[in-house]
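Quick one: the structure is below, questions incoming.
Of the protein chains in this complex, all but one are displayed in their positions.
As written, the chain order gives the labels A and B, with residue 1 at the start of each chain.
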């Protein structure tokens, strides 16, 4: 692991400080189930979300943004058109974008579409094990992750009980989080949006992606310790992300 | 009332235990206002929600699901197409589905559409008094409920201060809940989704429907006792549903 990752917790605090000062704009093409929680996650971290899908104006919104999220949780004609327009602008501007291929293991047409998006060079792809298998046609392990990262030139962020983040050369595992996070909708979607925000203020994609997931995992762990269930976790993780500081990150992070 | 209903509270605990182990998939065609709260209700109970509407892939999602919810809170061309495709698969698979005819008392075209869906044999219909009148062309009382249940072969679940659940032969009234529940959006929608989840793991439709509403009402009552208002009730009911156990159900249930 390179030098920056060995001190990921304090690097994460630095990136978060930058994010709070610069307030990057993150345009999100995401599913309607996840929109409000995703917007609140970005606002809590210091970023400015926008979420319009209209073909007439998405180009302008993306041109004014600092990062882009494409989440496939709702796979409809409107969002596919929006994604095509948004990706054209993102490519022109060299803007980082994150792909979240939600539920592609449940839908063959969605998996095919996700593969076509991978060819348009996302800076990072965040997914779970079943989604990785559907996208990469391989069981996820350290080797297949690195192989797929090399193939796609994207950072691959596999989330679950332990998160694995890899580019073609480096990888890191993150062991923070809380079991209740799996009982709240849009947690993964929000983590992907946060990754886009981190990519807007940190040039190294692996560092940005790992830092975003670490911040989210630590916030979830802090909130989980206080929560009475998934309802209070959902608002608690927003509070914890807003309050997240260097000491909490360094003391709580479990990075390998 | 048949034997199982006389012990509805402990039967509900059993069904909930099954639900937590089997984690049934519930596909929801529902309005965008209710989506996040509905997904979080299902996750808190142990079910796995999916909510896509895309014509290209809804068939696959429903085929992989264990129950289906059709909620008319947003009545648009996209959702009508989605419902048609979903119901075709549900009929082929003999899958239970729940109809929630939101606000059909406010919109004549929506009421006509709801009646066409009733003809496609929902296992249960959850609605309020005004919606029952618009659907069944009769004022709701014990007699008209049973009559309508006989006509439609569906369990009719009329919710309000007291919930009434009837099939053509049996009926039960449930007196749990909390007044604040009427001040939070999507409570009825979430109760309908929970009914679909219960139908996925319990073969008797009346028992499944009554148990789902009992679980939701008891969770609401527990949360209402602790809440400072409708905002804390909304997250509290999710926490209470997640934590709901046999003793709380048996001690709190008011079933007649």
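Just so it is clear, a residue touches a chain if its C-beta (ideal position, glycine included) is under 8 Å from a C-beta of that chain, and two chains touch if they have at least 3 such contacts.
This one's a predicted model, so the numbers in the text were calculated from it and none came from an experiment.
Only one residue from B:192, B:235 or B:248 touches the chain missing from this view: B:235.
Summarising the interface, chain A meets the missing chain with residues 32, 35-36, 39-40, 43-44, 49-54, 56-57, 60-61, 64, 78, 234-243. Residues 31-34, 36-37, 73-77, 103, 106-110, 182-186, 227-232, 234-235 are the ones on chain B that touch the missing chain.
Heads up, the rule we're going with is that only the chains that are shown with their structure count from here on.
If each chain is reduced to the centroid of its CA atoms, chain A and chain B end up 33 Å from each other.
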